[in-house]
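Right after this comes chain A.
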Amino acid sequence: MLKAYLLVAAAVFAIGLFGVLTRRNAVGILLGIELMFNAVNINLLAFARFGGGVAGWILALFTIAITVAEIAVGLAIVIVIFRVRRTVEADHLTLLRG
Partner candidate 1 sequence: MSGVPVLSLITAAPFVGALLIMFTARHRPGAVRGIAIGSTAVSLLLSLYVYAAYRPDQGGFQFYERYPLVPSLGVAVELGADGISILLILLTAIIIFTGAFASWTIRTRDQEFYALLLTLVTGVFGVFCALDLFVFFLFYELAVLPMYLLIGIWGTSAAVPPQGLFGWTFRATGVGSKEYAAMKLTLYLLLGSAFILVGIFVLYFQAGTASFSLLALQQAEFGPGVQRWVFLAFYVGFGVLAGIWPLHTWSPDGHASAPTAVSMLHAGVLMKLGAYGVVRIAMGLLPEAAAAWAPLMGTIATINIVYGALAAMAQSDLKYVVAYSSVSHMGIVMLGAATLTEAGLNGSVFQMFAHGIMTGLFFALVGLVYEKAHTREIGKMGGFGRRMPGIAAAFTLGALSSLGLPGLAGFVAELLTFLGAWQSAYRWWLFPAVAGTFLTAIYILRVARRIFWGPLAEGEYAHLGDAEGPEWVALVVLSVALILFGLAPVLALGPVDRATVALLDRLGILP
Partner candidate 2 sequence: MTLTALAALVVVLPFVAAVILGACPPLRRAGRPAAVVALAGSGLSLILAVRLVAELWGMVRTTLALGAGPPREVLLTIAWLPQAGPEPLASVGVLVDPLSTAMAALVALVAFLVQLYSLGYMAEQRPGSLGRYYLYHSLFVFSMLGLVFAPNFVQMFVFWELVGLCSYLLIGFYYQRPAAAAAAVKAFWVTKLGDVGFLIGIVLLWGATGLFAFPALARAVTALNPGFLALCMFLVYLGAVGKSAQFPLHVWLPDAMEGPTPVSALIHAATMVAAGVYLVERAYPLFLAAPAVLALMAWVGAFTALLAASLALVQTDIKRVLAYSTVSQLGYMMAALGGGAPLAGFFHLLTHGFFKALLFLAAGAVIHAVATNDMFRMGRLARGMPKTTAAFVIGAVALAGLPPFSGFFSKESVLAGVWEGGLYVPFVMLTLTVFLTAFYMFRVVFLTFGGPRQAEGDPHDPPAVMLGPMWVLTAGALAGGVLVAEWGGPSLAQFVAENVDATLPHGPWWLTPISVVLAVAGIVGAWLVYQREAVSAATLRREFGPLARAAERGYGLDAAYGALYRRVLLGTAGVIGWIDRYLVDGVVNLASAWTLRAGARLRTMQTGRAQDYLYGVAVGFLLLALLWGAW
């Protein structure tokens, strides 16, 4: 049963990664990252349920909190960039390269 949860988590992680890699929009990429964090939490709670104890919950809780913080900062950056560049398409943000 544990492996089933782990596989689901891995699938969500991979789907998130796919989104991260293919989305053109910065917010879209962020959503992909959200999914990946979500996979982490599934993993943690599955491990906790199948014998890991309370530490897994704690870690999951921290992950959620940290994710929220990340998202907040990330969206702030998105807003700033939108303000300056009038776009949030990651494809168009290539002033710096090489």
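How were these candidates chosen? In short, all candidates are chains of the complex that A comes from, given by their letters.
Note that a residue touches a chain if its C-beta (ideal position, glycine included) is under 8 Å from a C-beta of that chain, and two chains touch if they have at least 3 such contacts; residues count from 1.
In this text the structure is predicted, and so the values were computed from the model without any measurement.
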| item | value |
| --- | --- |
| Result, touching chain for chain A in the complex among 1 or 2 | 2 |
| Residues of chain A defined as touching candidate 2 within the complex | 17, 20-24, 26, 29, 90-91, 93-98 |
